[in-house]
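Right, I'll just put the structure down here and ask away after.
Complex shown without one protein chain; remaining protein chains in place.
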Amino acid sequence: MPRTVLETELRNLKGEVLKQGQMVGDAMLAAIEALKHRDVEASRRIMAADRDINALRFEIERATLIVIATQQPLAHDLRLLASILDIAGELERMGDYAKGIAKINILMGDKPLLKPLIDLPRMAEIATDMLRQALVAFSNDDAETARAIPGRDDEVDALYNQIYRELMTFMIQDPKTIDQANYLLWAAHNVERTADRVTNICERTIFTATGEIVELA
Amino acid sequence: MSQSIYEHIDLRRHYRRRQRTNRIMLALTGLTVAVAVVPLVWITVYVLLQGGKYLTPDFFIHLPAPMGVAGGGVLHAIEGSAVMVLLASAIAIPLALLAAFYLLARPNTGLAHTLRFSTDMLAGTPSIVIGLFGYAVIVTVQKHFSAFAGGMVLAIIMLPVVLRSAEEMLKLVPPELREGALAMGAPEWLAALKVVLPAAAEGIITGVMLGIARAVGETAPLLFTALGNDHYEIGKIISAGLRYHQSPGKILGTIFAQPADALPLTLWKYAQQPYQERVHQAWAVAFVLMLFVLGLNIAARAWLAYRRRKMFTS
Partner (left out) sequence: MQPHLNITEPSRAAATASSLKMEVRHLSVTYKTSRAVKAIDLPVYENRVLAIIGPSGCGKSTLLRALNRMNDLIPGARVEGEVLLDGENIYAPGQDVVDIRRRVGMVFQRPNPFPMSVYDNVAFGPRLLGLRKKSVLDEIVEQSLRSAALWEQVKDHLGQSGMALSGGQQQRLCIARTIAMEPEVILMDEPTSALDPMATLTIEDLIQRLKENYTIVIVTHNMQQAARISDFTAFLNMDSDRAGYLVEFGPTVDVFTNPKEKLTEDYITGRFG
């Protein structure tokens, strides 16, 4: 079948994107775990590892440009490559969110947690699961699934609101908790933003498959 | 590094063998070329030497002297040849070109196939038979031999030669050239005349040269048509005509109605005569014929080279 070179390149690039997504998902879950157990060393390792995620993003970008320049892609191939560029960028920013959570863990210092973390890890689980599903759908050119995934964002948002209310209550009752509560709120915000970015990935999948630009709530 | 399938073959020996074969073949082909060229060179040189010995300026401007008398020339033959070849060319060349263009434009019709077939047949017909045909059709009707009959017969002989090579040359012209002209709205004849013909010009002129050379050299057919005429002199005909206030048409008619001689015909006649004088003159005629054909070719090539140089540098 003709265009074996292009086919191979596209397969490789998709593989790299999945790899980057794996790294991001792991980083997110690890950051939350580290925060749960107040493991500062782990957080430092996560922050250092973000460099690898960034490097991979630029590698993907470089390779994609080379394919565009040398293979004259059109139609579906072209849309796919454009989406890869976009998604690599989205993933890199999601990596930054995970890094941010790790940083928060370090900034929070020695103080014990206000309360054991329940909702936050739950949020992270859903978000990383959404990410995994979205990348699989992207890899399979599966617009159907891609359309369905953003629905779970409601769950994430609901959890975020709950965390927000809880932390607000803490802050009102005891001003000394404002410092940590703020940090935790920020961490939750990062997870929520991660889930939002997954929606962008789904939109890109639909664009690649059908050529339509849709806004998924 | 896997084993090459050529590893156990002695490539060097094969190479040497090929070289040897190559050299042998080159030598052989060189030899055959020499064999082919030698007679040509020999004839040309021999004729030019022999004929040159007996050439005098008188040769070209005088009519033959009576037998046994020294001197005289072959003006009659020169003019006869000229008149008949000119007539033949004037008829055969346009006809051949027109036919060639037809074959180019409509190559697959029944008429086209018939045309090609009959041309080939004609080309293969012995020229003496064509002479006989001319005798039967023209001379018996006119009730005398004439330059006209000779010219017509030469035309029939020239036609297939020119047509064949013209058709070949036209076929060599890239079809896009003709198509390009037609795509611009040019009618077929204009495309043929202004675009295809100039493109095929060189080759066609070669074909025409061949035809003329053939016509100039034919002897047998003229035996029954032009016959021969020791007193053929156009100058006299024209001056006589003017003196008697004849119309140009009548003068022309007289020129063509006379029996005429031709160079090869004269050569044939003289070579057989017992007089040494005549035999020498036969050699001189051969010289003239050779020179004419050579000169024609060279002139044509020179003109084409000049034309090409003019167009490609500026």
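Lettered A and B in written order, each chain numbered from 1.
Just so we're on the same page, a contact is a pair of C-beta atoms (placed from the backbone, for glycine too) under 8 Å apart; a residue touches a chain by one contact, two chains touch by 3 or more.
Quantities reported herein were computed from a predicted structural model and do not represent experimental measurements.
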Going by the whole complex, the chain not shown touches A, B
Considering the complete complex, of B:52, B:180 or B:295, the missing chain is touched by B:180
Given B:17, B:113, B:144 or B:194, the residue that touches the chain left out of view is B:194
Contact with the hidden chain, among A:3, A:111 or A:176, goes to A:3
Across A:77, A:96 or A:153, the one contacting the chain not displayed is A:77
Interface residues of subunit A toward the undisplayed chain are 1-3, 6, 72-79, 211
Where subunit B meets the chain that is not shown, the residues are 106, 108, 174, 176-177, 179-187, 190, 194-195, 198-199, 201, 311-314
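The definition used in the following text is that only the chains that are shown with their structure count from here on.
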So, in whole Å, the Cα centroid of subunit A is separated from that of subunit B by 92
